[in-house]
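The complex appears here without one of its protein chains, the remainder shown in place.
As written, the chains take the letters A and B, and residue 1 is the first residue of each chain.
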Amino acid sequence: MPVDRLATGCQPLGFWDGMGLWEQWGINFFPRLGDTMCRAMGGATPGGIPDWLIFAILGLAGAFAVVNVAMLGVPYVILLERKLLGRFQHRVGPNRVGFFGLLQPMADGIKLMTKEDITPRVADKLVFSLAPLVFVVPVLLMFAPLPWAPHAVLADLDVGILYIVAVTSAAEIGVFMGGWSSNNKFSLFGAMRVVALVVSYEIPLVLAIVGVVMLTGSLNLAAIVEGQRFVPNLLWQPLGFIVFMIAVSAELNRAPFDLLEADSELVSGFHTEYSGMKWGVIQIGEYAAIIGFSGIIATLFLSGWKGPAPMPGYLWFVLKMGMIISGFIWVRATIPRLRVDQIMNLGWKFLLPLALINIFVTAGEILAYPDGLPVWLIPVNFAFAAIVVAVAARLLGIQGQPRQVVPAPPVFETMASS
Amino acid sequence: MYGEGILKGMAVTLKHLFKKPVTVQYPEERAPMFPRFRGYEFVWYEDRCTGCASCAKYCPLGTIRIETETEPDPNVGDRYGLKVFDIDTGRCMFCGLCVEACPYDALFMGTGFERATYTRPSMVVHIDELRAAKKKPSAYARPHLHGINFEDETSLSSEEAGR
Partner (left out) sequence: MTLKTEPITVNIGPQHPSTHGVFRLRVAFDGEVIQDVEPVFGYLHRGSEKLAEERTYTQVVTLTDRLDYVAPMTSNQAYVLAVERLMGIEAPERGQYIRVMMAELMRIASHLMMIGFFLQDMGAFGTPLMYTFREREDILDLFEMVCGARITVTYMRVGGVQADLPPEFTPALERFLAKIPGQIDDLEQLLSGNEILIARTKNVGLLSAEAAINGSVTGPALRASGVDWDLRKSDPYEIYDQLEFDVPIGENGDNYDRFVLRLEEMRQSVRIVRQCKEQMPGGPHRLELPMLLRPPAGDAYGRVEAPKGELGFYLVSDGSIAPYRCAIRSPSFINLTVLRDMLIGWKLADMVTIFGSLDVNMGEVDR
């Protein structure tokens, strides 16, 4: 029977199955949604639509759904950010368009689409137009292996987390392309900064994941969620969580690492010259990356779709993502930006050793207790993380370089040359 | 402990998250204007004005234009008839020196602030507009007006406005 084979092995079917289930609580609203859809298309009948076409249709439909969830999430994450920033700053935030400003994203979108799309005369036009796409596509690819609910994975890759790390670092090429091709010095500064930033922060980012992967023994994201049986990984990996959060903030170019946009220094960094929907696409890329990475944090450290109360898995997942996004916004509302050299220091001298220590300690714990870590390790882990962070910060901190001696003669000969 | 300062700062922002915002939702709510507010809609009492042009002289920018003619009525005597009394509010900086200079208390600052227009010529307040305007004088340089409350339809006559 082709359908049974499909239902067990086919990922597009699995994705639709998973979205319909409250499987973990034994409640089943849409039993085997994927199967049903497959049958409705005549998958089981001889002489109907061929199997591969059904896979393709259901797979594309799944991809369409996930990408659209991400894209629709973006305006509302922006709205959430603006509302929350407003409240953190003792003001209201957008509230004129629609009820509570809920239509504000629509208004913004319409404004961006109808705005004139300016390409600077001296820009490299092809690269300039391509950069937003190169920026946004890898971010959208990141959503493929995210487990929204049990089985609800679009691409259940065995190397899921590795794939995500690989794909997301490609987005920075888009940033660099945009900054370079704009032919603007501020953009160039932003582009150069992002290269330095990403090279430095990819490493602690990946190393922080290693601890989690060792605990689970798998790179598969769904397996990582399943592996967090009773408590989320956060409790076993507080140090890894801290390192990962800081590295992710840098990867997302969020405060306090937003120095490639740095509105007070670089006007707006690499997208200074962008306008209209090209700028809009860059914004979508940035905020989709925030959604995606908060999904990854939820998966790796907060046990993904699982939760202590009966709710559908994807609701738990989205709830955890929302909490993480709010945390990012809170940080943005409070903390000033670091300087370039301080960021490099933080990345190489603080995060990297911490991530390595985390790997060694986790490995030791797993070696000592191969049948599962004992509960008393949780407070020990936390105490250890606090001590290590405090000591490392005291020793290394974020001190930057001192003032540099400029021996060169003045570049500007006259003060009245303008 | 390192990071304490950051945590303290985060606590301050978190505290503000649960406070009521201070924003005034302008078209629906209005912040109260104080009685001395120097605003638009200059109040001008023609019966008091003698056309002496003190206000025009004391205006640092020369925004007030006054043209007079001899008063046709011989019984009035000590005043000129006014042909033109234009205040170019597009150039006015609302310093209030004209009001202070007026020796007959004929000119008052207004209390309004909503007079956006589309053209510069329409920002010039002409004598007819000044005559017809609702008279809601500000207490600026006229301390006796302190504490008067203006309803929407109030318009003070020159007797009510006092000296």
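In this section, a contact is a pair of C-beta atoms (placed from the backbone, for glycine too) under 8 Å apart; a residue touches a chain by one contact, two chains touch by 3 or more.
Note that the structure is a prediction, hence the values are computed from the model and not measured.
From the set A:Pro308, A:Pro336 or A:Pro370, the residue in touch with the chain omitted from the display is A:Pro336, counting the whole complex.
Check B:Glu46, B:Glu67 or B:Glu100 against the missing chain and you find that the one touching it is B:Glu100.
Touch with the chain omitted from the figure is made, among A:Leu80, A:Leu130, A:Ala223 or A:Val267, by A:Val267.
Interface with the hidden chain, as seen from subunit A, comprises residues 85, 88-91, 185-186, 189, 255-256, 258-259, 262-267, 332-342, 393, 397-400, 402-406, 408, 410-412, 415, 417-418.
Within the complete assembly, residues 2-6, 8-9, 11-13, 16, 22, 33-38, 58, 60, 93-97, 100-101, 109, 138-141, 143, 146 of subunit B touch the chain that is not shown.
Throughout what follows, only the chains that are shown with their structure count from here on.
Centre-to-centre, using mean CA coordinates, subunit A is 55 Å away from subunit B. Of all residues in subunit A, those touching subunit B in their complex are 84, 86-92, 95, 330-331, 333-335, 389-390, 393-394, 397. On subunit B, the positions that touch subunit A within their shared complex are 1-3, 6, 9-10, 12-14, 16-17, 19, 21-23, 25.
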